[in-house]
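Quick one: the structure is below, and I'll ask about it shortly.
Excluded from the complex is one protein chain; the other protein chains are retained at their positions.
Residue numbering begins at 1 within each chain, and the chains themselves are lettered A and B in the order written.
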Amino acid sequence: MSTVVQYILSGLAIGGIYALVALGFHIMWSSAKAVNFAHGDTLMIGGLLAVYFLAAGLPLALACLLAILVGGLFGVVLERIAVRPFLGQHGSVGWMLTTIAIGIMVESVATIQTQGYALPLPSPGIASSIQILGAGVYPQELAIPVVALIAMFGLRLLQHHTLIGRAMRAVAHNGAAASLMGINVFRVVAFSFALAGLLGAAAGVLVAPVVQASSTMGVLPGLKGFAVAIIGGITSAPGVVVAGLAYGVMEKFVEGYISSAAREIVGFSVMILTLLVFPQGLFGKREVMKV
Amino acid sequence: MRHLTTIGFLALAVILVAVPLASNNEYELRLFMLFLIYGIIAVGLNVLVGLTGLVSLGQAGLFALGSYTGAILATRLGFDMVSSALVAAIVAGFFGVLLAYPTVRVRGVYLAVVTIAFGLIVENVAIEWQSMTGGTTGITSIPSPNVFGFRLSGYAYYGLLAVVLFLAAAAAHNLKISRFGRAMLAVSQSETAARALGVDATGVRTLAFVAAAVTAGLAGTFYAFLNSYISPDIFTFSDSVRFLLMVILGGAASTFGPILGAYILTYLPEYLQQFAVWQKFAYGALLLIVMFVMPRGIMGSLAFGLKKLRPAPRAVSATEGILAEDTLRRDPNALRSELVARDLTVRFGGLTALNKASLRVKPGEVHALIGPNGAGKSTFVNTISGFYRPTEGEFEIDGVQLAGRKSHEIARLGLSRTFQNTELFGELTVLENVMVGYQQGLGYGLAAALLRTPAMRRQEEECRRAAIGLLAFVDLQDYANEEARFLPFGLQRRLEIARALAARPRLLLLDEPAAGLTTQEIDALEEMIRRIAALGVSVLLIEHHVELIMAVADTVTVLDYGQIIASDTPAVVQDDPRVIEAYFGTSLEHADAAEATP
């Protein structure tokens, strides 16, 4: 029993990260029908910068906040230079490769800075573990899925109660029509990428105390976050968050009851099978083909 | 262009022969051999990415499958290199088919993610299936290259690789200029139009995946034998990115681009070594620069520049062509075609777009289907051309049941169509667009295409001449070598008609062909429809333009709110009170609202 609880709690912690990353993919996709393939690197930017800002003498909270803001800025800059020039093009190879290129560059700089070492980010959330039904967990880990859920509801509030949020929904629904209605689509897209960047960096700051900040910390969460977004249905915010949490829990059970080795194989196979049965993801909208 | 390609292949052959003579040491030769192997992968991947427009970020997975299959056969069962490579190609090809299956349901980014997942699965299976793959330590001591028990020397192996790359490049080039290549390009640019012309899009994509998989499988085995060592780190996601980049950098869809891209990306890491810790950064920066400066890739940009410097003649001489009348005229004694639809009902959720609509297009007639906006005309057209499934009812052409068939099957049975919003293959030339339409008239197989057999060339020449004739029929011969997307709108409409005719339909379905045309153009259209009907092709015309309908239609059927309210000669229908009610009885506001949803 305590083992099952342990897997669920650990899974939710990891899954919360996937959910936050996937939420970022959802936001970008909705506005631009394009994503940042290097989105995982915003995690690394958040985590590493928090460590460096802290080392530079800033108080922890300020260091984290600043790191998250830089993550948002990264989103904006990346959208402007790597995504926007390729949006009008037939096919998606353009922005896929440019964002991958920027990811390579950012990761390379981070590797040079850290020499490949992982760096610790102190947090009161990992001072000691707490026991729940015989399973141990750090408060920091519990916070991650909670933050993911808050982000999801926050996004909903934003989209329904603010001007920019409504503009985001309009652009997501039909970019051309939104543009005719006087909405500055580019501004909405930039805002979306900033928001995704903020969420990604926040995920990085949240998870860094548990997993340490390193130049490669974002690679797998980035890939899996995207897989999760596709499974959940990239057009649905609640869909990707639920899928993220479920994916994390599933991973832990695979590790626990099959083997840690089977994790990736099972996870990605589940993703392909899901897509075959639900081409738009579990909770995604189906678009009717117009001829 | 044709001469340039020949020169290109000659140059490639010269380089392949010269390099081993010029290389200073074994290291240089081996590096070049590595390039040959990557070149084979890139040439195959180009069929998938360049021609068919499908992005694969899992090519390293197929490469790994080939590598491991070959290495395991060689080390465990003592297979020689040729048989190992063949089995590896088959195994990889099988997985290529599996990978193509998701394309039935998902495209674009979704497909990219499926391929990424595939690559990661293969990599992880290679790590975990220790008893078979040696896990993270991989497989060592793969025997040196051997054929039928004879050990190949370094130069002999080089020769083998060079020949395989040359043949692969030639085969890919032949594929590109065959009906298969045109079908791939067509599917990538407008799947809808391709299907409406009888192209089996799923089949085409499967073929492309198999081509990319088989070459990657072959290359994988060659790699295993060259390196005598393989391990999972050789087949990572970043390798998949590199393979894709080879194609994009060199020039997607070009013949020599992928080879050039493979060359650059094989040697680049060697040169980047001098940047020490900054080399990955430099690699990323270079990739970024390429995407900005040369989004078409090197060969693509060169070809573009060449075209600007020395534009090919835009026109072809109509005398080269076969008269359209000869292409289209059917045996006068044969039955002219009849389309019958019975009680067709189509519902979208709660909305009934078509309600028990029955219609009969008599053999050889021009039949007009009219109705106010939102009446269900488009739904009707899309249903009988196989894009929508009818909820109830059935339809047939000359007694052949069509309900439930796929659009490309319906097209092959003789129903050809144009589109309300033109669906041309924008980056193909005007002539090539029509040649895609002629696709079903070409009977040669894949082997003939790869080898460019005399029979294949004969058929291709016939196809070209027929297409020229059809262009002359719609008076577009002066634009034959122009890319379709650069045509003015009115000419695009005519091109669509020529392309639909190239499929040699028994029934031609024209979906609002007059929309957006000038008065003169409509007059020309009217005359053209008459000429088409005179050739014995039945025409179903969906139109708003009343004058045109009155002038050409033998029968007019009126749809309103999804139901047929009248069907008779133009004169009778014109006076039908229900038709007048449908058109003028409704308020203008209603009509405007319907207009807003295209």
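What we mean here is this: a contact is a pair of C-beta atoms (placed from the backbone, for glycine too) under 8 Å apart; a residue touches a chain by one contact, two chains touch by 3 or more.
Quick note on the criterion: contacts and distances are computed from a predicted model.
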| item | value |
| --- | --- |
| Absent chain [UniProt protein name; select from "NADH-quinone oxidoreductase subunit F", "Sulfur carrier protein", "Lactate utilization protein" or "ABC transporter substrate-binding protein"] | "ABC transporter substrate-binding protein" |
| Full-complex contact with the absent chain, from A:A38, A:V207, A:V242 or A:L275 | A:V207 |
| Absent-chain contact - pick from B:Q273, B:T319 or B:T519 | B:Q273 |
| Contacting the left-out chain in the complete assembly, out of B:F9, B:F94 or B:Y229 | B:Y229 |
| Among A:F37, A:F53, A:F86 or A:Y138, the residue in touch with the chain that has been omitted | A:Y138 |
| Residues of chain A (touch criterion as defined above) contacting the omitted chain | 3, 6-7, 10, 13-14, 17, 108, 111-112, 115-120, 126, 129, 131, 135-138, 207, 210-212, 214-217, 219-220, 252, 255-256, 260-261 |
| Residues in chain B touching the chain absent from view | 24-28, 30-31, 34, 127, 130, 135-138, 140-141, 227-229, 231, 233-234, 269-270, 273, 276-277, 279-280 |
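The definition used in the following text is that only the chains that are shown with their structure count from here on.
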| item | value |
| --- | --- |
| Residue numbers on chain A that touch chain B, as the complex places them | 35, 82, 85-86, 89-94, 96-98, 100-105, 107-109, 111-112, 223, 226-227, 230, 259, 261-262, 264-265, 268-269, 271-272, 275-276, 279, 288-289, 291 |
| Complex contacts: residues of chain B adjacent to chain A | 49, 53, 55, 57, 101-102, 105-106, 108-110, 112-114, 116-118, 120-121, 124-125, 127-128, 189, 192, 237, 241, 244-245, 248, 252, 277-278, 280-281, 283-285, 287-288, 291-292, 295, 348, 378, 382, 387, 419 |
